[in-house]
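Apart from one protein chain that is not included, each protein chain of the complex appears where it belongs.
Coming up: chain A.
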Amino acid sequence: MTTQLTSAPPTAEAPRKARRRPEDSYAAHGTRPGFLWALPATLFFTLFAIAPLIMVAVLSFMSWDGLGSPEFVGTDNWKRILDDPVMIRSIWLTLLLTALGVVLQTPLSIVIGVWAAGHQRNRAVLSAIYFIPLLLSATAVSVLWRALLDPNFGIPARMTWLFGDGNLFGEQASAIGVLAFVSTWQYTPFHTLIYQGAARAIPPVLYQAAEIDGAGRFRQFFHITLPQLRNSIVTSMILMIVGGLTTFETVLILTQGGPGTDTTISAYYMYQKAFKGFDFGAGSAIALCLVIAATVVSLIVVRVSGYDKMRSDMEGVS
């Protein structure tokens, strides 16, 4: 096995060992694992994630209908998608939905998270209920809301005084509203958890000092809680942005990109181009744009917050 390559047999080691002090650098090295331990996972990951990532770049310069073998066509796919008004519109729609998600979810999850970190009566019971949407898959949530908002048998059909004809999927504005609302409903509990953990980690002495100074609840929130949550706000916003850029199930199940192409966001358009239109070259070009966008954002994640902060956010979550 791999271990034999990195450690000498114990019998040969034994006589020399007695003469060495434990902090001896050779002794420390001798019992450390070699990189071969990481090899199986690395090969597996390279084959099923890194290789496809390289292939998506190559395929974006090729023409392939899913059956024959791919052929090089130069920048043809790129010219086509950049000339495609639906594609350009999909980028704006993606940005709009992502921005709506951040604007709706950030204040909501901060307020609920800070509240859940407190010690009110019923807090534990209510928090447990707030948590439930997170237990459902994105598919299940979308199917559930599609049923609840059904134009004929759903809630809007019963409340025509509020929703007009009851068909929220018939107009662009209301369809975008539905998508933003369903994402908020599903993902707010996740971000709430981040803020709950972070709010618990704020030293109580800060609030005691503020109390003595006569600061009220609102001043305490804006002058102590919010500044102390700064790192968590960055982490959670970036996760929202990456999540927003790659939204897919919600659109596929709730609106199918419609009415018309009014909610066709980039990830959904990529799926349509490739797997409905069998234009895998153009699909790959759109996919590559998504990779670049997600990578830029994630590099910021690693730079600005880092995983260690993510862990400390988790402390105090009950």
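Keep in mind that, in the parts below, a contact is a pair of C-beta atoms (placed from the backbone, for glycine too) under 8 Å apart; a residue touches a chain by one contact, two chains touch by 3 or more; residues count from 1.
By our rule, contacts and distances are computed from a predicted model.
Peer 1: Would you mind picking the UniProt name of the chain not drawn here, from "Carbohydrate ABC transporter permease", "Acyl carrier protein", "Glycerol acyltransferase" or "NADH-quinone oxidoreductase subunit M"?
Peer 2: In UniProt, the chain excluded from the picture bears the name "Carbohydrate ABC transporter permease".
Peer 1: Residues on chain A that touch the omitted chain in the whole complex?
Peer 2: 1, 3, 6-7, 10, 13-14, 17, 22, 27-38, 40-42, 44-45, 47-53, 55-56, 59, 64, 66, 111-112, 115, 120, 126, 129-140, 143-148, 150, 153-155, 158, 185, 187, 190-191, 193-194, 208, 211, 217, 239-240, 242-243, 245-246, 248-249, 252-253, 267, 270-271, 274-275, 280, 283-284, 287-288, 290-291, 294-295, 297-299, 301-302, 307-308, 310-311, 313-314, 317
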